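All protein chains but one are shown at their positions in the complex.
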Amino acid sequence: MSEREASSEARRAAAMERRPSGALLDISATLTILERYPEQDPGELVNILHDLQAEFRYLPEAALRETAAYLGLPRAQVYGVATFYHGFHIEPRGEHTCTVCMGTACHVRGAPRLLEQVERDTGVAAGATAADLSLNVEEVSCVGACAIGPLVILDGDTHGHMTPDNLSRLVTKLLEKEGPE
Amino acid sequence: MDVELIIDDVQVTAPEGASVLDAARRAGVDIPALCHHEAVPAIASCRLCLMEVRRPGRDWVQLTTSCDYPVSAGLVVVTDSPRIRKHRAMNLQLLLRRAPDAPVLRRLAEEFGVTKPLFAPVTDAPLQDCILCELCVRVCSALGYDALAAIGRGEHKRIGPPFGQAAAEDCVGCGSCVEACPTDCIAMEDTATTRTIWGRTFDLQACERCGRPIATREHAAATAAATELPDKNDGLCDGCKRRLVSERLAAPGR
Partner (left out) sequence: MTARLADPGALARHREALAAVRSSERSVVAVCVGTGCRANGAIDVYQALRAEVEAHGGARDVESRATGCQGFCQGGPLLLLFPEGIVYQHVRVKDVPEIVEKTVLGGELVERLLYVDPPTDLQCRREEEIPFYRHQQRTLLRDNGLLDPNSIDDYIALGGYSALAKSLDMGSDAVLEEVKRSGLRGRGGAGFPTGRKWEACRKAEGELKYVVCNADEGDPGAFMDDALLEGNPHSVLEGMIIGAFAMGAREGHVYVRQEYPVAVERITHAIEEARALGLLGEAILGSELSFDLRVSRGGGAFVCGEASAMMASLEGRRGVPRRRLIHLSDKGLWGRPTNLNNVETWANVPHIALKGADWYRSVGTEGSAGTKIFSLVGKVNNTGLVEVPMGTTLRDIVFGAGGGVPGGKAFKAVQTGGPSGGCLPADKLDVPVDFDTLVAEGSMMGSGGMIVMDEDTCMVDVAKYFLRFLASESCGNCTSCRDGLAILHDLLGDITEGRGTRTTIALVEELADTVEATSLCALGTSAVNPVLSTLRYFREEYLAHVDDKRCPAAVCKALITFGIDAERCNGCTLCALRCPQHAITGEKKQLHAIDQELCIKCGICKDVCNRDAVLVH
């Protein structure tokens, strides 16, 4: 076994030991992601958080702890960074996502009404996740497709020239489908 | 290397690297500042320590904070002016909104003519009276414990242990954050034998001579580890240590 493999094994063993009891998190997946990056390099923190979130759909506590250990950073700093940026979520997320663009151009074309419609229909406010984890409602400021505004993104598919009425129908359909991977 | 600058028409000498705020205070000019502590880096959060400064060779004056402005040769600083007072008063209004009862804020409000609050007080903040100055976070980090985090951003920024823990796992109960906090908003409860802070209850080591609490076990252990000396408290509080030394000095045969 190479030196690198040996230290990776040791790292995994240590991580499993200190994993919070009851955590269903796959420590192995976390370490696989971390090991793509150099140890003790704080500059990669945000990139790592992106990769972790792509894996787990949010940032579980155990993953953040392992990241702090790997990078040699205080846990308070890692947590402070994870909560500073709106792209990161520290709570489990819903299966489907409805993102309403609230950029200026979309705002001027009536985007707030779309957000209100979704909230009315689903009871989920912007930035929140449905209690049954079926849906996240998000707002974002400008995705760069202003010509077709106001627009919404439903599970990665962009729909332009949206009206509250159409949105209502589309969200209903969305919730009936299987979620994305 | 010392630096010469002018503060309120008075020539002042200050060490290189000092902030204008520190230089002013040492020269007896009191610029109010809440989020400042000499031992930790300045973040200029409270926005009260305003000054008007002109750099040598320039003819324009800048209104800016003094805690994070290093002294340099030939700076001309004014610490009091209508413009400073006006903006300081407004920032005091904003701070009072978060900490309406903090004595230091009330004193400053009186001093700078803020009589009526302009804004309804915040009552739903996670930590009442916290002005988000992060002094506690900076002090805790400087001491090497990093038990506290600045969480979130903007209006909803808050201070607390990471991961939303009810009990701060890295805290050693030293109480430095409490001492540093300008608005006294951090709750710390001491009994004869325990200390409760940030959701944790620590055992307090008691002085072997007088029985008063000295430090938490964790704090003593951390200090010993950091200094690589055995527990330097020797089981005695500072008062008793001094008394012991005096007794030894006064003992017959010396």
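As written, the chain order gives the labels A and B, with residue 1 at the start of each chain.
In this section, a residue touches a chain if its C-beta (ideal position, glycine included) is under 8 Å from a C-beta of that chain, and two chains touch if they have at least 3 such contacts.
Just so you know, these numbers come straight off a predicted model, no measurement behind them.
Among the residues B:Leu63, B:Ala167, B:Cys210 or B:Ala226, only B:Leu63 touches the chain that is left out of the figure. Contact with the chain that does not appear here is found for just one residue of B:Leu95, B:Cys177 or B:Ile197, B:Leu95.
If you put the hidden chain back, the residue from B:Val3, B:Ala18, B:Ala102 or B:Ile131 that touches it is B:Ile131. Among A:Ala29, A:Val108 or A:Ala131, the one in contact with the hidden chain is A:Val108.
Chain A residues in contact with the hidden partner, per the touch definition given at the top, are 42-47, 49-50, 71, 73, 77, 80-81, 84-88, 102-105, 107-110, 113, 116-117, 120, 140-149, 151, 158-160, 163-165, 168.
Remark: the residues of chain B touching the chain excluded from display are 43-47, 50, 63, 65, 68-70, 83, 86-87, 90-91, 94-95, 97-98, 118-119, 131-132, 150, 152-157.
Methods note: only the chains that are shown with their structure count from here on.
Residues of chain A touching chain B in their complex: 61, 64, 74-80, 83-84.
Interface of chain B with chain A (complex): residues 137, 141, 146-153, 161-163, 170.
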